[in-house]
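Sharing a structure here in structure tokens format.
A single protein chain has been removed from this complex, and every other one stays in its place.
Our next item is subunit A:
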Amino acid sequence: MVTETLNGVTSTSTEGEEPAKTFTDDEAALYDRQIRLWGVDAQKRLNNSKILIIGMGGIGAEVAKNIILGGVKSVKLMDDSAVSELDASAQFLVSRDAVGQNRAEASLQRAKLLNPMVEVSAESGKVEDKPDEFFTQFTVICVSNCSKSQACRINRIARQNGVSFFASDIFGFVSFIFADLGEHHYQKELTPHGRGKVNLSPPTVLSKVAHFVPYQDILNIDWNLEDFAARVKKTQPGIFAIFVLLEFVERHNRKPHPDTRDADLKEILSIRDEYVEKNGLSKEKVDDSLFENVCGELGPVCAITGGQLAQEVVKAVSRKDDPLVNFFVFNPVAGTAHVENFV
């Protein structure tokens, strides 16, 4: 991809992209507001992108909704699990009487209705059964409700093939988003300072590059190492809680469940103890209170996380504006929404 900046007016040529097609009147009317926000070029890139959403829980449903409304070329919903009663708290794409059906397939009908101009399909197979090539056909892959090992495998394939990768999940009231866009070239418009100033010249456009690290590097951080130990103090505790919760999922092949809340909490705290011990952290840093509400999936938190993730997908595809670099942890109870930057 070649990016040139000419007198502040930017023309971008991208190899391998379909030739520019004029928007139909229908598309222009439907996407009117967002074209006014992010521009025609960005909308065109969106219209050419193919998105794979793995894990159709609350966050998957929210991302699917926002991305389909935004007008991408295609969205594939992938999940090998069945709809459960628990989905009623956040998964609004499945009907309440679909309990027992495949979660991706059960989401298909409502997802399609959101925007008839987007090709939406479902995949009920297991992630581990798919060959590497399956994942290379997409522009962006969003992973949730997935084991660490499979998430890392997909991340590796994505990196090798220039596919943007996001991992995200929710535990009750807390959630996270991880981003790996490889070597990400993007542009940023600088709006002149001074609110509302009438600006006669076109905005200055900056070309920027962001480099990302793989998911695995972050999941395997050893906080005893000098570089990391030095930043523990400044690091919000939420991220340690996420690592502990991901370890719970890895060991039990499920997330903490409201029905087994007390037992799960006990197990989580013991994993926490192991984790702080191993990483030379204090229990006070990774306090019990961080795990008070970590069962199930809370709808409003899915809405916030899925909204943010969709925004990041748009940024990744449109190559516009600063992306999230690279680990976002959200805890609305503690009132924290921090982005940790790992390089």
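Basically, contacts are C-beta pairs under 8 Å (C-beta built on N, C-alpha and C of every residue); 3 or more make two chains touch, one makes a residue touch a chain; residues count from 1.
Throughout what follows, contacts and distances are computed from a predicted model.
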Undepicted complex member, UniProt protein name, chosen from "Pescadillo homolog", "ER membrane protein complex subunit 8", "DNA replication complex GINS protein PSF1" or "SUMO-activating enzyme subunit" = "SUMO-activating enzyme subunit"
Of A:Ala82, A:Val99, A:Ala210 or A:Ala229, the residue that touches the missing chain is A:Ala210
Subunit A positions in touch with the non-displayed chain are 6-7, 9, 11, 20-23, 25, 28-37, 40-41, 44, 62, 65-66, 69-71, 85-86, 88-90, 92, 95-96, 110, 113-116, 172, 190-191, 193-198, 200, 202, 208-211, 236, 257-259, 261, 292-293, 295-296, 298-304, 306-308, 310-311, 314, 321-322, 324-325, 328, 330, 332, 335-341, 343
